[in-house]
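Note sheet for the following structure.
Note that one protein chain is taken out, while the other chains of the complex remain in position.
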Amino acid sequence: MVLLLEQLLNGLQLGVMLFLLAAGLTLVFGIMGVINLAHGSLYMVGAFAAAWVAAQTGSALLAVPAGLAAAALAGMAVELLVLRRLYARDHLDQVLATFGLILFFNQGAILLFGRQPLFVDIPEGLRGAVEIIPGVPYPAYRLAILAVGLLVAAGLYGLIRHTRTGMLVRAGATHREMVRALGVDVRKLYTLVFGLGALLAGLAGLMAGPIFSVQVGMGEQILIMTFVVVVIGGIGSVRGALAGALLVGLVDTLLRAYLPALLRGAMQGPDADALAAGLASMGVYLLMALVLLLRPRGLFPAHA
Amino acid sequence: MFRRARRPSPGWLVLPPLLALAIALPWAAEALGTPASTGLATRMAIYAIAASALNLVLGYGGMVSFGHAAFFGLGGYTVGILYAHWSWQEPLWGFIPGTTSLPVTLLAAMAVGGAGAALIGALSLRTRGVQFIMITLAFAQMLFFLFVSLKAYGGDDGLSVRRQGEFPGLNLRDAAQLYWLCLSLLVAWLLLLWRVTRSRFGQVLSGARQSERRLQALGIAPYPYKLAAFILSGMGAALAGALMANYARFVSPDMLAWTKSGELMIMVILGGVGTLMGPVLGAIALVGLEYWLAALTEHWQFVLGPLLIAVVLFARGGLMALLRRPGAPGRAQA
């Protein structure tokens, strides 16, 4: 029972991590209609910048703004130089261009930082463990991720529901032409939204640094999963991204944790384990296929 | 290089000499002391088949499949698995004997690819747009993980096909003969696509891309047409995968990875979406660029990335459009 609670908590925490990435992607996707394969690269930029500043200064407090700023700036530069010219084109041109960006960012990171993974430490105050479930020390840092993720969710909700920018964002997601017709400076809005999406990706990257491996290609490892979350949740919907992320996090964690034991009841040990691992890998994609077949626009369609 | 310079119409006049040059390539390669170019051209021809297959659904039918590596891989694994059972001398599932006969394995690969496409297509075509992109990806990923966990066939390490397929009258151990086989299959495949896209079927298909509502108003249900195109496309990709297994003498889950689907898509977009020769050009360009850039510098991705971006920004419609544009080296065309 305690183990189940812990696994549920793990699932939520993974979900929140995915949400941080998915939130930015779904905004960019929903509002500009851009398929940005390079979103994972911005995540990598955030992680690298934070890791580098932390290593140079030894200060986590400086690393956070550095990671955020680097990702946001890289994102806005990408928007200004490349994607801005592609809004009117179809998805395919965006796919080709952002694929080019992935190659560029990955090799750029190798040129700047080398091929070796970077060292990132957990900030001083978050190293211990907290017993929120009796008998199970839970890493404080993971709780911090959970908290930050939920704060971001609340912040985005406030921003989108209760500010003028948010209104435009919402309007942009549902009635793109209308916003343009109203004389709103769509270009500036787009750059801003793209910067915000990149900032969130950078935040995910720098939060991931201390628990994952900061290395070239880290963005692509998690990119596909992020797309899965966005599509399950409904493109353009932050609420959907949160729901999708939590769902994916829970399903993924619980499958990994319990499927082997279930299968072992039915068949031989090693075969069951291997099969269970295979099925657990497919689980998330199966989930996405099911959701799309039953609700083609995702759980919370923004364009409803 | 020969087929690179190919121009569109008056195109049809240019094609025969270019084809002749393509046929002569192995001799030229031998004479110039770069015999490996034959292998490179084989790989280009194989990817050209796969990319053209994808282009049928993506370019003509407007169905952006991000999972075509699944069919490419299914084709490859059909050859690999049939070879493995042939070499173990035990039939698959107890009744399908293994074989190395190329005509048999190619047909089997196309059948398996077609069946896979029928299944995946039937489900995926219930969605459209971005959802279609993602659902095809989902199915391809499931197959990828299936082959990764198939220990009997090498899992992640892949499966060696130590013996090339046998084709009556040909010696496929000879690189040039394998190349000519792939080239002829490419030409046959392109002729088939040319016929298909100009038939009533092709018109309905591109009608479905432009407006399904209009088709429905005309009393035509687009779904069967789209599904048929998807199956045909899957068979083409599987054919390419089967040829790749014969060329590389090796299959691995790498053939089904989402990055491979991405690469096929990049070839189509790079060459020119919805054109007959675009994907061929795109395959030649991407395979060629990787090959030459990697030989020039270990940081070749740093060059290739911006190059791809430049093509998107400055050559709308891909390389085909670049060739068509007046003033461009290829020029001449309205």
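When the chains are written out, they are named A and B in that same order, and each has its own residue count from 1.
In this section, a contact is a pair of C-beta atoms (placed from the backbone, for glycine too) under 8 Å apart; a residue touches a chain by one contact, two chains touch by 3 or more.
To be clear about the criterion, contacts and distances are computed from a predicted model.
Chosen from "Serine protease", "ABC transporter substrate-binding protein", "Aldehyde:ferredoxin oxidoreductase" or "3-isopropylmalate dehydratase small subunit", the protein name that UniProt gives for the omitted chain reads "ABC transporter substrate-binding protein".
With respect to the full assembly, the chain omitted from this view is in touch with A, B.
Remark: the omitted chain is touched by one listed residue; of B:Glu90, B:Asp157 or B:Asp174 this is B:Asp157. From the options B:Arg43, B:His68 or B:Arg209, the residue with contact to the chain not on display is B:Arg43.
When the whole complex is considered, the residue among A:Val53, A:Ala71, A:Leu86 or A:Ile110 that touches the unshown chain is A:Ile110.
Taking the complete complex into account, A:Leu118 is the one of A:Val34, A:Val64 or A:Leu118 that touches the chain left out. For subunit A, the residues in touch with the chain missing from this view are 3, 6-7, 10-11, 13-14, 17, 106-107, 110-111, 114-122, 127, 129, 136-137, 139, 141-142, 208, 210-218, 221-222, 225, 253-254, 256-257, 260, 269-270, 273-274, 276-278, 280-281.
Take subunit B: the residues that touch the chain left off the picture are 1-2, 4, 25, 28-29, 32-37, 39-41, 43, 148-149, 151, 154-160, 162, 244, 248-250, 252, 254, 285, 288-303, 307.
Assume only the chains that are shown with their structure count from here on.
Note on chain placement: the centre of subunit A and the centre of subunit B lie 32 Å apart, centres being C-alpha means. Remark: subunit B residues 58, 64, 123, 126-128, 130-131, 133-135, 137-139, 141-142, 145-146, 148-149, 151, 258, 262, 265-266, 268-270, 273, 299-302, 304-309, 311-313, 316 touch subunit A in the complex. The touching residues of subunit A, counted against subunit B in their complex, run 29, 35, 37, 82, 85-86, 89, 91-93, 95-97, 99-108, 110-111, 224, 227-228, 231, 235, 274-275, 277-278, 281-282, 285-286, 288-289, 292-293, 296-298.
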